[in-house]
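These notes are about the structure you will find just below.
A single protein chain has been removed from this complex, and every other one stays in its place.
Per-chain residue numbering starts at 1, and chain names A, B and C are given in the order in which the chains are listed.
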Amino acid sequence: MSPLEWISNLLLGAGLLCLFTGALGLYRLPDFYSRTHAASIIDTAAAALVVVGLALRSDSFATIVRLLLILLFMFFTSPTASHALAQAALQDGLRPWLAKRPRKTRARSGGAAE
Amino acid sequence: MTALFDALMQNPAVALWIAPLIPLAAAASSALLGGRRNLREGITVTAGVISAALAVALWPHAEAGLRVTLWDWLPGLTLAFELEPLGLLFATVASVLWPITSVYAAGYLRGNDEQHQSRFFACFALAIAAAIGIAFSANLITLFICYELLTLSTWPLVTHKGNADARKGGRTYLLILIGTSVGLLLPAIIWTYVLSGTTAFRSGGILAGQAGNATLTVLYALFLFGIGKAALMPFHRWLPAAMVAPTPVSALLHAVAVVKAGVFTVMKVSIYTFGLDTIRSSGAGELMMWVAALTMLTTAAIALTQDNLKARLAYSTISQLAYITLGAALAVKTAVLEGALHIATHAVGKITLFFCAGAIYTAAHKTRVSELDGMGMRMPYTFAAFTLASMSIVGLPPLAGSWDKLLLMEGALDAGFPLMMGVLMLGSLLSLGYLLPIPIRAFFRPAPGAASDDRVITDFPDGDPPPRPVPMQEAPLACVVPLCITAVTCVAMFFLEDRLIAPLARVLEGP
Amino acid sequence: MNGFVWIDIVLFTILAATAVGLARTRQLFAAAMLSGLFSLTSACIFVLQDAVDVAFTEAAVGAGMTTVLFLGTLALTRSREKVTPPRRSIPAALIAIFTGGVLIYASTDMPPFAAADTPVQQHPLTQRFLDDSMTEIGVPNVVTSVLASYRGYDTLGETVVVFTAAIAVLMLLGRGRPATSAEPKPREALPQPIQHDQRVLRVVSKLMLPFILLFALYVQFHGDYGPGGGFQAGVIFASGLILYALVFGLDAARAAVSPAALRRMVPLGVLIYAGVGFATLLLGGAFLDYNVLDAHDPAHGQHLGILLVELGVGITVTAAMLMLFYSFAARGVGR
Partner (left out) sequence: MIAHLPILQVALPLLAAPLCVLLRSARAAWWIYLLASVAAFGSALLLASSVATHGPLHYAVGNWAPPFGIAYVIDAANAFVLVLVSGIAVATAIYAPRSIAAEIDPQRVYLYYACLCLCLTGLLGIVATGDAFNVFVFLEISSLSSYALIALGKRRQALLAAFRYLVMGTLGGTFVLIGIGLAYAVTGTLNMADLAQRLPALYGNRTLTAAVGFVSVGLAIKAAVFPLHAWLPSAYAEAPSAAGVFLSATGTKVAIYAFLRFAFGIFGAGLVFGHLPMSALILIVGTAAMLAGAAIACYQDDLKRILAWSSVGQIGYIVVGLGLASQQGLSAAFLHISAHALIKGGLFATAGIVALRLGTTRIDALAGLARSAPAVFVALLLGGLGLIGVPLTAGFVSKWALVMALIEADQWAVIAAVLLSSLLALVYVGRIIEVAWFREPPLLADTAQPSTPAPMALAMWGLVGVSLVAGVYAAPLSRAATAAAAALLGTAP
C-alpha cells in the first residue's frame, strides 16, 4: 500500500468518524440549533474529508479536478445552507435551548411570532 | 285531385307509402302552425278525410298480398309494409274515425278552453300515423317500432292537463305500456327471431314446428301479456289511469288507436306469427283463453261498481277487449273473424260512448253516473246516441255488436269449449248491467232538486219544486254531430259486416 | 454477495422507511422533506443500476423541483394535515397492499435482474440500439439517441405533458380572481426579500448562480455525450432562477425573467420541437426524421435534429418550472 493510499484511508476514516458523530448528534442533541450544528458537521467536515480521500485515490486528472470542484462548491454552499437554516429558525422566533432569556431578535419578525 | 287519387290507386304500393305520411304531415303542420286554430284544424280534418278515403280505396287490393320494403335497416332488421285484410280493416277504422274525432276534439277543446291545443293535434296525428304503421306492418320489428311510437305519442295526450294527477296518470300509462312492451313483447319478438330466423308475418304462421308445445305456450303468453295495449289482467291498470286525459283522448285510446292497436297486434301475432293451427295444436291458446275470460268477467264486475262515467267505460273497454283476445286465443276461423269484427264494432260503439261522456262534461260538467238523473231530456241527441251505442256494445240486434257476439259463441263451439258459451253470456249480461242503467237513469229518473244547474233553487218552503219543462242544453255542435254520425254508423254496420270481414275470411280459408 | 447488493439492501431499506414515515406523518413540511429524501434515495438506486440519466432527472425533478413546489404550496395552506379518522384510510391501505401483492406475484416470473439472457437484452431492439446507434445517429450517449431520435415522438409527447401541466396551472392559478384586484395587494407567500444584513446568503448565492446556470447549459448541450439533456438542464436552469427568487425576492426574479416572457417560452419550446417534425415533413421525410435535415450527411442531420429538439425541451421545461413556481409564489395568502 502506497503512502498516498494510507493517507487516503486515514482521511476516509476521519470522514466516516465525522459522519458518525454528526449522525449521532442529529439524533441525540436537544434542540434545533444544536442539531443544525451536528448536521453541518456532516455537510462540511465529513464531506470534505471523504472527497479529499477519494481524490487521493483517483488516478485520473479529470476526476480529481471534478472532485476538487465539488469540494469547492460544498465549501461555499454547505455552511451557507446551515446558516440560512439557523437564521430562518431564529427569524421565526424559535428560541435556542439553554438561553436564559429570549434574545430579542428583530422587533419586526420576533415580535410577530411571539 | 281525383286524378292524383286515381293514379295512386293504380299503384297501391305508393299508396301504402303515403298512408302513414298523411297524418305525419298533419302532425308537422299542426306543430308548426301553432295558434292559427282554424287553419290547423282544417288541415287536420282534411288530412283525416283524405286518409280515410285512401284506406277505403285500398279495399279492392286487400288480397293482393302487396309488400313494400321501406328500407333495410340493419342486417336482419327490415322495415316493411304489407297490405292484408286484417290490417286494412284496422287502418280503415283508425283513419275513418280520425276526422270525426278531430271535429269532436276541436269542439271539445274550445268548449273547455284547454291549453296546448297545437301539441294536442300534433300528437294526435302522430298517434294516427303510428296506428296506420302498425296496421300495415309486414313484420314484428316494424310493428314494434310503430307500437312504441304510438305509446310515446299518446303520452303527452294523457298528460295533457299537466297537473299532478295528469302527470301521475301519464307516468302509470307510460311505465306499464313501455314496461310490458320492452320487458315482455321485445323478448318475445327476439325469441321468435331466434326460433324461426325471421320476424315476417306469414299466412299460417312462422312458428309451426319450430319449438315444443311448452315453449310455444310460454311464448304466446309473453306476447299476449307483452302487448300491454290489449289490457289483459294484470296489465290493465294503465287504462283507468289514462282517464285523466281529455275525452277526445279517451276516444282515441279506447276506440281509434291505442287499445285497438293492442288487440290488432294480438290478432296479427296469433294469425300470422303463430298460425291458428299451431295455437290450437300446441295448446298455447288455452291458457290465454282463460286469462281473457277471467279478465272479461272481472273487469265487467268492476265496471258495475264504478260511479265515474269514464271509469265505468274504461273498465267496459277492458272487458270488451278480452272478447277479441279470447277470439284470437280460441284460434278457430269463426272466433278470429269475431275478433276482427269486434275491433271495428267496438271502436264505433265505444267512440260514441266517449263522445257522449265528453259532451255531457262539456255541456253540464257532470262526470258521475249518479249525477245523470233526468239528463236525458236536456241532452236528447246525446243520450239517444248513448243508448244506441250501449246496445251495440252489449250485442243487441239490430246493432253492429250483435254479429260478433254470435260469431264468438259459434267459435267457442267450434273450438270445443262449450263452457265458454256460458262465460260469454255472463259477460253480455254484465255489460247489460253496467251500460243500460245509464240511459235509463237519464231518461226515466227525475232530475234532482234543481231544474237547471246554473240556477240552484233552494227556497221552496213547501216540498218539491213544481215540475217545469226542461230546456234543451246540448254540447256544441262540433261535439254533437260526430257522436250522432258514429251512432248511426252503429246501426249501419249491422248490415255491412259481411263486407268487412269477407276478405279476411277468404284469407283464413287459405289457398 | 458483492458490495453492491449490500448497498442496494441499505438503500431499499431507507426507501421503505421513508415511505412508511411519509404515510404516517401529519407534519406536511416533514412530508415534503421526506418525499425529497425518497426521490434522492431512488436516484441513488438508479445510479447503482447504471441508469444515470434517469437518476439525474429524478434528483433534479423529484428531489429538487418537486420539493420546492411542495414548500411553495404549503406556504399557501396550513402546514398540518387535517386529522382524518383512521378508518378512512382502510380502503386505500387495502388497495396499496393488494397492488403490492400483485406486483410481488408478478415479480416471481420476472426475468432475473441484470441477467444477460433476459428478453429485454436479447430483443433485436436492444441490440440495434447498442450496436448501430453510433453509425445511424452518431451520438455516443445511447440514451439520448433513443430518447431524442428513435423514440423522439414519445419525448415530444412528454414535452407536451409538461406544457399541458404548465398551462393547466396557469389557467387555475395564473391570475387572481378578478374580484381581488380591487382589494389591497395581499402579502405574497414565499419569497420576501431577505433582510439586507444577511450578506452571507446573498453573496454566496450571487457567487453560485453563474455556475448553476453554466452547469445547466453544460447539461443541455452535453447530453449527446454524457448524462443529461433538455429535461435535466431545464430543471437546473429553473432551480438557479428559483434560488435567485428565494434570496433576492420575487420582484427581482420577475425583473430578470418576466412572466410574460415565460408565457411565450413555454409554448415556444413545444413549437420548436413540433416545428422540427413539420420541417422534416416539408423536406420530404417522415415526421421527426432528422436524416432529411441535412441532405448530404444524414448523421449530421440527426445531430442537428437532436440539438434542436433538446433545445425545445429545455426551453419548455425551464419556463414551465419557473412558471409553476411563480404561480404558486405569487398567490396571495391574505385569506
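We adopt the following convention: a contact is a pair of C-beta atoms (placed from the backbone, for glycine too) under 8 Å apart; a residue touches a chain by one contact, two chains touch by 3 or more.
Keep in mind that what you see is a predicted model, and the values were worked out from it rather than measured.
Every shown chain that the unseen chain touches in the whole complex is listed here: B, C. Among B:T44, B:T101 or B:T159, the one in contact with the hidden chain is B:T159. If you put the hidden chain back, the residue from C:Q27, C:Q121 or C:S258 that touches it is C:Q121. Panel shows chain B; residues 71-77, 141, 144-145, 148-149, 152, 156, 159, 162, 166-167, 170-171, 174-175, 178-179, 182-183, 186-187, 190, 194 of it touch the chain omitted from the view. If you put the missing chain back, the residues of chain C touching it would be 102-103, 105-111, 118-126, 128-129, 149-154, 156-158, 160-161, 163-165, 167-168, 170-172, 174-175, 177-178, 263-264, 266-268, 270-271, 274-275, 277-278, 281, 285-291.
The rule we apply is simple: only the chains that are shown with their structure count from here on.
Taken together, the touching pairs give a contact graph of some other shape, not a line, ring, star or complete one.
With centres defined as mean CA coordinates, chain C is found 75 Å away from chain B.
Centroids of chain A and chain B (each the mean of its C-alpha atoms) stand 98 Å apart. Per-chain CA centroids place chain A at a distance of 28 Å from chain C. Among the residues of chain B, none is in touch with two or more other chains.
Within chain A, not a single residue touches two or more of the remaining chains. On chain C, the positions that touch chain A within their shared complex are 195, 198, 200-201, 204-205, 207-208, 211. Of all residues in chain A, those touching chain C in their complex are 73, 76-77, 80, 83-84, 87, 106.
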